[in-house]
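Apart from one protein chain that is not included, each protein chain of the complex appears where it belongs.
First chain written, first letter: the chains are A, B and C, and each begins at residue 1.
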Amino acid sequence: MKITVPAVRRDTRPALVRLVAGAALIAGIVAGPGLYGRATSAGRLAPSLQHVSGSVNVQVLLPFPPQAFHQAQLSSYGVFAGRHGNTVFLLDVPANSLRELAGIYWVAKIEPLRPPG
Amino acid sequence: MRARTEAGAGRAPAAPWLRPRGSAARSPRVPRRLVPLLFAVPFLVIIVAWVLAKSVFGVSDAALPSVGDVIRASGQLINWGILPYDVSASLYRIALGTALAIVIGVPLGLLLGTSRYSVIMFGPFLRFFRAVSGIAILPLLIVWFGFTETTIQVAILYTALIPIIFNTMTGVRMIPRGYADAIETMGGGRARLMRDVYLPGALASIVVGIRLGVGYGWRALIAAEMLVGVGGLGSMIFGALQFRALGQIVAGMILIGLLYLIVDRLILAPVEDATVRRWGVQRG
Amino acid sequence: MTARNRRLRHAVFLRSLPVIPFVALLAVWAVGWQIARPPLITLPSPLEVGRTVHQLWDNGQLQANISASMYRWGLGFGIGVVSGVVFGLLAGLSALVARMLEPVVSFFMAISGIVWLPIAIVWFGLGTPVVVFIIWNSVFFLIFANTMLGVRSLATVLEDGVRTLGASRMHVITRVLIPGALPHILEGLRSGLGFGWRALIAAEIIGATTGLGAMIYQAKEFLRSDVIVTGVIVIAAIGLLLDAVLGLVERRTVERWGLVSTERARTR
Partner (left out) sequence: MTATSKRVPPTRQGGRIVCAGLAHDFVNARTGESVPALGTVDLVIESGEFVTVCGPSGCGKTTLLRAIAGLITPTQGQVSCDGTVVRGPGKDRGVVFQELAILPWRTVRRNIAHGLEIQRVPRQEREKRVAYFVGLMGLSGFEDKYPHELSGGMKQRVAVARTWATNPSVILMDEPFAAVDAQTRLTLQEELLRISLLSSNSIMFITHNVDEAVFLGDRVVVMTKRPGRIKTVVPVPVPRPERTVEAMADAQFVSLTDQVLHLVREEVQ
């Protein structure tokens, strides 16, 4: 349907550059946060949780009061057991989920669950 | 500027009195280094008008957020991890929907395009379903699939599929008769014809169809997300409406626009330029 | 079989071809429904849809919704076209302005239509004004860009030709630039029509209580899929009708001047 007369044969280099730039931009936007989170994940995990095997109960500290969105996201890593202020309590978090949890950039700190009181 | 918009408005009609497509519209005498500045001026004008509207004309926050509100809202949404989540959700959906539409639409279009009668037979049929926008069938999809991801996916797939089938079909029709005859006389079978004549010949038109598909699909996606509300930029800005977070709405709108421009101008347009140039151009 | 007779039969055959897919779809739908007997809420039978169309026509509900939608579409599309062409022409007159506005117009085209709904509801609330705004928004930038492109892509020799006859700037604009840009403007009108119509339905589904879009969305609340299917068919029919009317206008004006519009080139 597109009727064009033969365009002057510009080389396709500029088109390629645009394509690479666009793809890089989209990849950055989609993968960027995850990569950034993983890169800074060391600081998030409390020392005692660094080498853990089997599942643990943890309390996840956020820099802001968690909303429904955050509770939903966090509960995919363990059993959601309520929240207090900026902290969310998660039970039976398996070891590999713990590492993924540490890779979320909007999570401030992950500490072992302190018994209440 | 070829108004290569998602509406295919750039599909300028061929007319003897138009300049050949290749040559840019009469470009003004502007030195090269001033060009980027040139593009920034209108955006600056808009921002200045926006600030004036708020400060001088005192437009209330209930009607128009300030530039500061929008920036703060964006920062907040990023810190909360909401924006990246919704952006990825929307981009994932449009990518999946378009990929499915290509996998289904191109072969179907090629098949339909090969015979003259099928174009006459299915032309109006496809036009009928093009008039039924993906958004119009949303209520039906909700009845069938409820407020789920499937509803959104089907809406995008349906919206993107129609232009891809249509353009593939017409792309094949535009291929001069001689090409196929030549291959046949050399003993080429149907598969050979498909691979060496129809697909390459129609490629430029298929790519235009894909761009149209993404254009229509993106709109249907935003509308579907608003309605179904299962994550994504559409549901984010519609959700923000409930509690009048105007900064969030405007931030979302700007992002929706920028993301589409990145996909359309930086990914699809170069592909189209490359295919049109490499595969040469069909004569009308 | 005289040649003329055979040609006639062939013409009839070609005319009847487009009907076949519709008939096939109807048959599959009817037979499929008989076999599967799905509950009414999921898929009504063609018969039930027929009855619903009849029923909605009788109690005037269908006409009310159609006229509400058409009124809003007419208003939104009309204003969109007039404002788009006027500003498009103004911008197209100077190469510098046209070049400068390209990116900002592309941006607003990327978010034109439904994306404005939330902020538009804040401004206009629900009902006709917000729908008209959404339609205007989804049409204006498209027509603006196409009109501007139309003026910019005119062969300069036409303008020079008339200027060497002693024509004034005004004369060049009215006698050369505007007619010359007409094919692009009509092209913009056709795609604008499609976008305007789709934006109308979307805006009515979310932002209105009357009109075809609202009708099919409310029908969902009561799981009346027969009303939904009726609405979808009517929406498509009107969309096609509007497109056909515009196709006629395009054929009558621009094609007379020897322009091969992409529409006709496609089906040749």
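Everything below uses one rule, namely that a residue touches a chain if its C-beta (ideal position, glycine included) is under 8 Å from a C-beta of that chain, and two chains touch if they have at least 3 such contacts.
Worth saying up front: this structure is predicted, and the values here are computed from it rather than measured.
Considering the whole complex, the residue from C:41, C:93, C:126 or C:155 that touches the absent chain is C:155.
The omitted chain makes contact with just one of the residues C:53, C:89 or C:176: C:176. With the whole complex as reference, residues 155, 157-158, 160-167, 171, 175-176, 179-180, 182, 256-259 of chain C touch the missing chain.
One rule holds for everything that comes next: only the chains that are shown with their structure count from here on.
Remark: among chain pairs A-B and B-C, B-C carries the greater number of C-beta contacts. The geometric centre of chain A is 29 Å away from that of chain B, both derived from CA atoms.
The set of chain A residues touching two or more other chains comprises 1-3. Each of the following residues of chain C touches two or more other chains: 260, 262, 265-266. Residues 1-10, 12, 15-16, 18-19, 21-23, 25-26, 29-30, 32-33, 63-64, 67, 69-70, 73, 104-106 of chain A are the ones that touch chain B when the two sit in their complex. Chain B meets chain C in the complex at residues 1-3, 5-19, 25-28, 30, 38-39, 41-43, 46, 62-63, 117, 119-125, 127-133, 135-140, 142-144, 170, 173-174, 216, 219, 222-223, 226-227, 237-238, 240-241, 244, 246, 249-250, 253-254, 256-258, 260-261, 264-265, 284. Taken in their complex, chain B has these residues touching chain A: 11, 13-14, 20-23, 79-82, 84-85, 87-88, 91-92, 167, 170-171, 174, 204-205, 208, 259, 262-263, 265-267, 269-271, 273-274, 276-278, 280-284.
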